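Just one protein chain is left out here, and the rest sit where they should.
Our next item is subunit A:
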Amino acid sequence: MSQNAAPPPPHSLLDYVRLFFMFAQNSLIRDMTFRSNFLIELVTGSVWVFMNLGFYLLIYQFTDAIAGWGQYQFFVFIATTILVNSMVQVFFMPNMQELSELVRTGGLDFALLKPIDTQFLLSLRKINWSSAGNFIVALGLLVVSLGQLPGQPTLLGACLYPLYLIAGVLLLYSVMMTLAATSIWLGRNQSLYDFWFYITSFSRYPMEIYGGSTLGDGLRLAFTYLIPILVVINVPAQLMAKPLDADSAYLAGYALLATVAGLTFSRWLFKRALESYRSASS
């Protein structure tokens, strides 16, 4: 009897780390099966980055600064945006996109039956390695842009930067999980990606541009405190490209709080949504 028993479900953190590496390895094997496709995805991804840079190079022909951000300060901002977003793409995006299809087809049943945490399985099952190309390109852009800035970033800023990149990724992940929960309620949410793209597009610009009008101040408050996506890029980019002051310190403290709150809230909401999941397959 005992020899037929299934292996015990993973409980410790170490088990989950091991699982994660297994997911990463399997995804890499799958990606390497179609090697030229992988290469093409790497190249096209970085071309997209250069096109975007081209757009801002064009804009900076007509102006010296956008809302107080000079050209290379802004390029640090863009590099930060790409660093955070590429990590989201690598770890979470393909899984979240699949989730909405799993709900529609009833494939979610199989995930629910597995003896591990459902959110963990659904969030990290596939690792999209080809998006890591953008991460490298963005690192290059960051180094080049920092070299062009008059002052060097402070030691504190440089140390906190990676921490806030991760916080930003987790915050965006929370927003994504919250949206994913809606796909369970709606039955299908094909526009999940659009939704995600449009909401996070607010985070892709320096928060200073939302100012000087009632609507701007309202947006700034809403996207700082209600759906805290403005801190995702702004906090790490400010740490690197601008001198530290009281305002940015306050915002940095708040960003950590928002990350913890966002993760907690999205997990709670996702679990509630799962309770109302009606299988489509049976």
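Here, contacts are C-beta pairs under 8 Å (C-beta built on N, C-alpha and C of every residue); 3 or more make two chains touch, one makes a residue touch a chain; residues count from 1.
Keep this in mind: contacts and distances are computed from a predicted model.
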The complex's invisible chain, by UniProt name, from "Xanthine dehydrogenase family protein molybdopterin-binding subunit", "Dyp-type peroxidase", "ABC transporter permease" or "Glycine cleavage system H protein": "ABC transporter permease"
Among A:219, A:244 or A:263, the residue in touch with the chain that has been omitted: A:219
Candidates A:53, A:199, A:244 or A:263 - the one touching the absent chain: A:199
Residue of A:54, A:115 or A:253 in touch with the missing chain, whole complex considered: A:54
Those residues of subunit A which, in the complete complex, touch the missing chain: 40, 44, 47-48, 51, 54-55, 58-59, 61-67, 186-191, 194-195, 198-199, 201-202, 204-205, 208-210, 212, 215-216, 219
